[in-house]
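Below is one structure, written out as structure tokens; comments come after it.
For this depiction, one protein chain was excluded, whereas all remaining protein chains were kept in their positions.
Note that the chains take the letters A and B in the order they are written out, and that residue 1 is the start of every chain.
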Amino acid sequence: MSSQYTLENEVFAGLVFYGSLALIKTVMMSMLTAYFRIRNESVPTLEDAKMMAPNDPDKQKVLLQPNQDVERVRRAHLNDLENVIPFVLLGLLFVGTNPDPTTALWHFRIFLAARVLHSIAYVNALRQPLRGIGFGIGLFAFCSMAFQTVHALC
Amino acid sequence: MSSQYTLENEVFAGLVFYGSLALIKTVMMSMLTAYFRIRNESVPTLEDAKMMAPNDPDKQKVLLQPNQDVERVRRAHLNDLENVIPFVLLGLLFVGTNPDPTTALWHFRIFLAARVLHSIAYVNALRQPLRGIGFGIGLFAFCSMAFQTVHALC
Partner (left out) sequence: MSSQYTLENEVFAGLVFYGSLALIKTVMMSMLTAYFRIRNESVPTLEDAKMMAPNDPDKQKVLLQPNQDVERVRRAHLNDLENVIPFVLLGLLFVGTNPDPTTALWHFRIFLAARVLHSIAYVNALRQPLRGIGFGIGLFAFCSMAFQTVHALC
């Protein structure tokens, strides 16, 4: 059996494309957190506060207060770590089972779309169950892919 | 050298099987968190509280209180992110070094069993050092696999 892990295999090419976009989306939450920290003047450590307000201990104390909007972005980020990372990693195992290309590609596309919806709904505090729908569809895509991967080995 | 990443290679087939199960176990912690949030009526955001108790600001405030049992599941989940994800990812690198199949497969099996023990002990607050044993065995399997992987390149 030749390797599935070449760009000539459209399943692998699809994972490289959609998986990379999903990882970029996840890491962009880091940049969004940094942006919200600066805009809302809320930093995690004393050395950050000292850089932003040298010689002003009162201002430093204010800077160290947690901020609601920053914490919201951090929760959205953590949710990506909990869902996007396992999905892309499972995707690499899934490719090895030589799945049907059309099915596999739609798993990747639907997962990415669901997670983009999840992040937009979370960061902007959109009315529930919008965020829940994004989360649920992503989880469903993961479970479906997981079932197929384990099933291919049984 | 032909590719190690085919199901004909029993090390890779073992990683696909045990690695998928470990990732499923990790993502199931998300579902368990959701279940504990509903059972204990403790949600992370105002839009969740508004969905569960529309037009009842007092009830919404109660819903936004952190809950001990929910936080416990979240810590168990985070511990999986810290340990299971690096293990499966390292496993993919390890497979490329063409390790001894028996050794490799026992690393995968022992790691999975240790992490299942860890989660059961954590979520049910079993007497220590049960959780510590699960954590430690998993960490040991990771370190052993990491040493072999780096050593193969030196």
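Heads up, the rule we're going with is that a residue touches a chain if its C-beta (ideal position, glycine included) is under 8 Å from a C-beta of that chain, and two chains touch if they have at least 3 such contacts.
All figures in this text were calculated on a predicted structure; none of them were measured in a lab.
Q: Specify the residue from the set A:Leu23, A:Ala113 or A:Ile137 that touches the hidden chain.
A: Spelled out, the listed residue whose C-beta touches the missing chain is A:Leu23.
Q: Have a look at A:Leu89, A:Ala104 or A:Val123 and name the one touching the chain we're not showing.
A: Of all options in A:Leu89, A:Ala104 or A:Val123, contact with the hidden chain holds for A:Leu89.
Q: Which parts of chain B are in contact with the chain that was left out?
A: So the residues of chain B touching the missing chain come out as 1-5, 72, 75, 81-83, 85-86, 89-90, 92-93, 96-98, 122, 125-129, 131, 139, 142-143, 146, 149-150, 152-153.
Q: Spell out the interface residues on chain A facing the chain that's missing from view.
A: On the side of chain A, residues 2-3, 5-8, 12-13, 15-17, 19-21, 23-24, 26-27, 29-31, 44-48, 50-51, 77, 81, 85, 88-89, 92 touch the unshown chain.
Methods note: only the chains that are shown with their structure count from here on.
Q: How many angstrom lie between the CA centroids of chain A and chain B, rounded to a whole number?
A: About 17 Å, centre to centre.
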